[in-house]
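Chains shown are a subset, placed as in the full complex.
Labels A and B are assigned to the chains in the order they are written; within every chain, residues are numbered from 1.
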Amino acid sequence: MLKAAIFGASGYTGLELLRILANHPDAKVVEATSRQYKGTPIPEVFPALRGFYDDLLFSDPEDLGSVKADVAFSAMPHGASQDVVPELLKKNRVIDLSADFRLHDKDTYNAWYGEHKAAHLLSEAVYGLPELYRKDIKGARLVANPGCYPTSAILALAPLAKKGLIKTGSAIIDSKSGVSGAGRGATLATSFVEASSGFKAYKVGSHRHTPEIEQELTIAAGGQLGVRFTPHLIPVSRGILTTAYAELNRTLSNSEMRDIYIEAYSNERFVRLLPDGSFPDISQVRGSNFCDIGLFIDGSRVTVVSAIDNLVKGASGHAVQNMNIMFGLDEKAALFTPPLSI
Amino acid sequence: MLKAAIFGASGYTGLELLRILANHPDAKVVEATSRQYKGTPIPEVFPALRGFYDDLLFSDPEDLGSVKADVAFSAMPHGASQDVVPELLKKNRVIDLSADFRLHDKDTYNAWYGEHKAAHLLSEAVYGLPELYRKDIKGARLVANPGCYPTSAILALAPLAKKGLIKTGSAIIDSKSGVSGAGRGATLATSFVEASSGFKAYKVGSHRHTPEIEQELTIAAGGQLGVRFTPHLIPVSRGILTTAYAELNRTLSNSEMRDIYIEAYSNERFVRLLPDGSFPDISQVRGSNFCDIGLFIDGSRVTVVSAIDNLVKGASGHAVQNMNIMFGLDEKAALFTPPLSI
C-alpha cells in the first residue's frame, strides 16, 4: 500500500485528492496538512468525508520532517509550494499541483509570477501531462502537475501542433471555467450572489496560464506559436470548456483531421474523442478524469472543443494519474469511474 | 423632489435602494455613504448602475453632520445602526433597515442581540409593516423596517392570528431564503462553490428573527403564540418562501379561510392572494415588492405559503413603500413594476 501525504490539504484540490484517494485500491493518505485546521479531524472541515477519514487529523505543515510517505502531493498555492518542495524531495517523490515547476524557463516564471526561490529544480521537473510525457513521468522525482486551463488547451491543439499544421499567430484559446478554479478562499467575486447569474471574461490578455500553454504548444510544434488566451467564468462549480481556434497551413478533410486525433489519442483511456458533429459538454465529464474532445474543420480553419473537470483532469485526478504512472500502478486506478453528469 | 440619504449604501440593501430610487418620480438620492468605498463613484462599485449615478461618489459616514436630506435610510448592520440613528433623527425622518428598532422590548433585544445603545428609541419606533401599521407609519419619525423572514411569516399568518384562530404552540414557520439574505460580505458558506449545489437548514431553533415574528403574531393574536422557526438556504440569489403551518381552534371551510385573507388584503396592492390550489413561487415575485400568498386547509390544519423577494418586500422595496407613506407620496411609486420572473 502506497503511502501518500498531502501538503495544503484544506483547499479544493486537497479535498479532491482526499476524495479520489479514498477509493484507491493501492494507496492511502497517511498525512494531510493544513495550517488553518491543524488538529481538526478532516470530516469536521469536509463533512462529505465523514466515514472515510474519521481518524485522520489535519496536521501542522511545520512538522514536515516527521512525514513518512512514499509520495507527497503539494496542493499549496504557487509561491508557497516552492518553499516546501525542496524539503519534501529529500524523502519523497513529489507531485506539485501549483504552478511553481511547470515553466522550464526561469525568466518566464519570474516575469509572470515573481522571483523563483527554487529555480534549480525547474530543469529537473517533468511536466505531468501523461498524453505527452508518460515515459518521463514514470521516472520522475518531481512532477509539475499541469494547470487546468493548459490541460484543456494543450490536449485540444497538441495533435495539430505536433504535425506542424498550425499557422503561427493564429491560435486563439477561448476558455470557460467553473468557479472552483478560483480556489476555496472567500471573495466577493466568487460569492454565490455575484457569480450565480453572471458570466464574464477576466484577465483578458494577461492570465498566468498563457506562458504555460505557449510553452507546451511551442514544444509540440517545434517553434513559437503565439497563442491568444481569454478565460471566462461560468456559474457552475466544476468544469472547463475550451473552444480553440486555429488556421492551418493547409486544408484538411474532415477525416484527415480526425485521423490525426485518433493517432494521438486512441491508446489514451482518459481522452474521449467524440463522433463527428458531437461536441463536449462539461456536465458529461463532471467528477471524472476524462477529457472529451470534439472536432470541426472548414477548409484550413479548425475549431476544437475540449471539456474537462478542472478539479479532476485539471488538477487532482491528473495528479493521481501521475502517481499511478510513477509507481507502476494501474494508470486507471481510482480514476476510471463514470462522470456524475446530472 | 424628496431628498434621500442612504447610510451604509454599499451592501445589498443599499444597492437595492439605489436601484429602486433611480426610477422614483418624486425622490432622489443625494447622499450615499460607505466607509469602504468613500470617494469612489457609485458605478465603479456597482457597474449595473452606470448611467444612473455617474456623478455621485460614496461619501464618508463620518460626515454625518453635513447631510441635507428629507429622509435617511440606514442600511447598516444591526448594532451599527443604533450608533447613527439618534444622530440622524436630529435632522431627518429615518427608516432603519437593521434589526435595531424592531423589537419593542429592550430585554428581548438584549437577550438576542446584546446590549442596546439607544434603547430609549424603542418605544417610539414604528414597526414598518404597512399592511398592519399604515397609519402609524404615516406619522412616524423613526420606522423600523421589518426583517425579511418576519415579513413573509407575518403576512402569512397575521390574518388568522388577528381572528384569534391559531392554537397556541402550533405555529411552525419553515422558511427558505436566497443567499443574498446573508449580505455582501464574502464568506466560505456563501461562496458559489459551497452554496450552489446545496440546501440546508441553519440556526435551527436559534435564529434572531424568531422574537420578531413572535412579537408581531402575538400582538395580532392578542396573546402569546409560541412559534417554531427554521430557516433554510436556497441556492438562488433572491427570494424567501415561507411554509407556515398552524392548528386552528376550530375547523374552517376553504371559503371561510379565503374570506379572512380577502378581508385582510383586498385593499393591499402589494399582497397578491393566489387562487385556490395555486401556491407561490419565489421566481414570480423576483425583483418586485409583491408578497404572493397561497392557502390550504384540511379541517383545522392550515398550510399558508408566502413568497417575497427578500431584498425588495423583505428590505429595500418595503423601505421605499414606507417612505412613500411617510411623505404622502403615491404608495406604489417606483415599486409597482412586474417581477423579473425568468
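By our rule, contacts are C-beta pairs under 8 Å (C-beta built on N, C-alpha and C of every residue); 3 or more make two chains touch, one makes a residue touch a chain.
Treat the numbers as computed from the prediction; the structure is a model and nothing was measured.
For this homomeric complex the structure file specifies 4 copies in total, of which 2 are displayed in place.
Note that in this section only the chains that are shown with their structure count from here on.
The best fit of Cα atoms from subunit A onto subunit B calls for a rotation angle of 180°, in steps of 5.
Centres computed as Cα averages put subunit A at a distance of 45 Å from subunit B.
Contact residues on subunit B toward subunit A in their complex (touch as defined above): 12, 179-180, 184, 186-188, 190-197, 235-237.
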